[in-house]
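One protein chain omitted, others in place.
This part shows chain A:
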Amino acid sequence: MPADFNWAVGGEAGDGIDSTGKIFAQALSRAGRHVFTSKDFASRIRGGYTAYKIRTSVDRVQSVVNRLDVLIALTPRTIEENRDELHDGSVIIYDGERTTMQDAPIPDDVVGLDVPLKRLAEDAGGAIMRNVVALGAACAVTGFPIENLDSALEKRFGAKGQKLVDNNKEAARKGQSYVDENHDHEFDYDLETTDNDYVLLNGDEAIGMGAIAAGCRYYAGYPITPATDVMEYLKGRIEQYGGHVVQAEDELSAINMALGAARAGARSMTATSGPGIDLMAETFGLVATTETPLVICNVMRSGPSTGMPTKQEQGDLNAMLYGGHGEIPRFVLAPTTIDECFWKTVEAFNLAEKYQLPVYLTADLSLAVTEQTFEPDAFNMDEVEIDRGKLVDEDGLAEWQNEKGQFKPHAITEDGISPRAVPGTDEGAHMTTGLEHDELGRRTEDTDMRIKQVDKRDRKVETAEQREEWEPREFGESDADTLIVSWGSNEGAMVEAIDMLADRGIDVRFISVPYIFPRPDLSDAIDDAEDVFVVECNNNGQFADLLERDALARVDRINKYNGVRFTADELAERISGALADAPEVSQ
């Protein structure tokens, strides 16, 4: 018997596939088994194929694999879609009484388990419970104690009344006993249980929970797949901690509301996906140049334009790094696992306030909608630290006022970070603007002040590079000749692939990078390796481009940003000056 067990339910969108999968995943988690899920869902409410896959083991699982042991097929297409993953001994649970499934294409080497799902569900109180009947049948096939399913059903339906819970339990039992009584096949599966307590959550939920833990009090967003779950998680919860969620009329509004709350001093956040990132690019520069702490969560999906809204992609890296006109520092964090979604969210809020700039917190679709089990301690709230940076109160203001007693929100400082006084602070009244500004936050076109402000904003990055740890996560053989680098959700699959490669006699060193900017310097690791592969879910290799650039020898740069064009004599002067300063190149 293999250590892991792979299960799926598939049908049409609208068939309740998602909640069926979630209930079974919950049951497995409550039985002390590790779970990793994957959803391949269609974007239409009805009509498209959709499925929910679960990989489970008593050991930690970090990926799905292309293998299915038990498949609940509500449509013939479900079988077609998964045929390659079925193997000798796989079981398909289906309802032969369903018109479309009468001639279900059950492959020869697979066990077809015909269970009258709809009829049994009706017996238990309603056809709508046919998927739960199928879950009961799955319990029979896998020897999985049905009490665990009861527990998941209580969690799912408890709020809707005991009657509904009881009906569902009955439906599950009907499915279980039908298989026990009508099929004498000896199945290969035996899902053992443990006493371990796990929590089961997805990346969007981990981000939402991280935001509350980090003291986020304000969220403004516009619904968009696959980021909506963050808003839905926060709604109804953040209020209990004194916060508020608002659904804006569009993403232009959402980021401005979030910015307004941040200017008022709240830890504030918005979440969106690619099309929303494009709209938010308008205000992004304002957030950054007014040096306002803001967390912008981008749950990436396939682009460009509307792209494939329910499909995986890591294609927005350049948009986050370079989006918006002009030049302005921003940080980009990309958690690589679901538990890290929590911790990186906390970190994003701290970084945003410490360095007073926008922080992109990016997850990709796979990370956002995947459910995975963790020890509850992976989210130990006692370890959450809050650092609000250079926040000054009435007493601290004096140090940052000019001779007229005016507060300087963009004071030029050695570390680039200015003091921050939130509205309501006595004697702290000040403005700021998207125009280039002086230390008081007022418009300026003075060429010297322009340079000072650009330099001070850039200095925050240098300060952060020195003060913070931008460490990657490392796996595999540290002295292997082959180096694999990835970012975002690929980590789990790659970590499991390391063992599979070892079985083939291939040792690899794997570096998983959660920081896109600032990021760790991997030049030495790249130099040390004979072969370097950068794994990412996009076509162009946007992260690979960055690493190649990092590893290249630098060109010298001649820049000007005081708002005045280059003149010919100035260029001649600077180039000759730079050449005179350049060290001799030895052959």
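Definition applied: a residue touches a chain if its C-beta (ideal position, glycine included) is under 8 Å from a C-beta of that chain, and two chains touch if they have at least 3 such contacts; residues count from 1.
The rule is short, and it goes like this: contacts and distances are computed from a predicted model.
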From "2-oxoacid:ferredoxin oxidoreductase subunit beta", "SpoVR family protein", "homoserine dehydrogenase" or "YeaH/YhbH family protein", the hidden chain's UniProt protein name: "2-oxoacid:ferredoxin oxidoreductase subunit beta"
Chain not shown: contacting residue from A:Glu147, A:Asp197, A:Asp455 or A:Glu573: A:Asp197
Touch criterion as defined above, residue of A:Pro76, A:Gly126 or A:Gly260 at the omitted chain: A:Gly260
Absent-chain contact - pick from A:Ala127, A:Ile386 or A:Ile558: A:Ile386
Touching the absent chain when the full complex is considered, from A:Asn6, A:Thr290, A:Thr336 or A:Thr362: A:Thr290
Touching residues (missing chain, whole complex) on chain A: 29-30, 197-201, 205, 209, 212-215, 217-218, 220, 237, 239-244, 246, 248-250, 252-254, 256-268, 282-283, 286, 290, 376, 379, 381-382, 384-386, 404, 422-435, 442-443
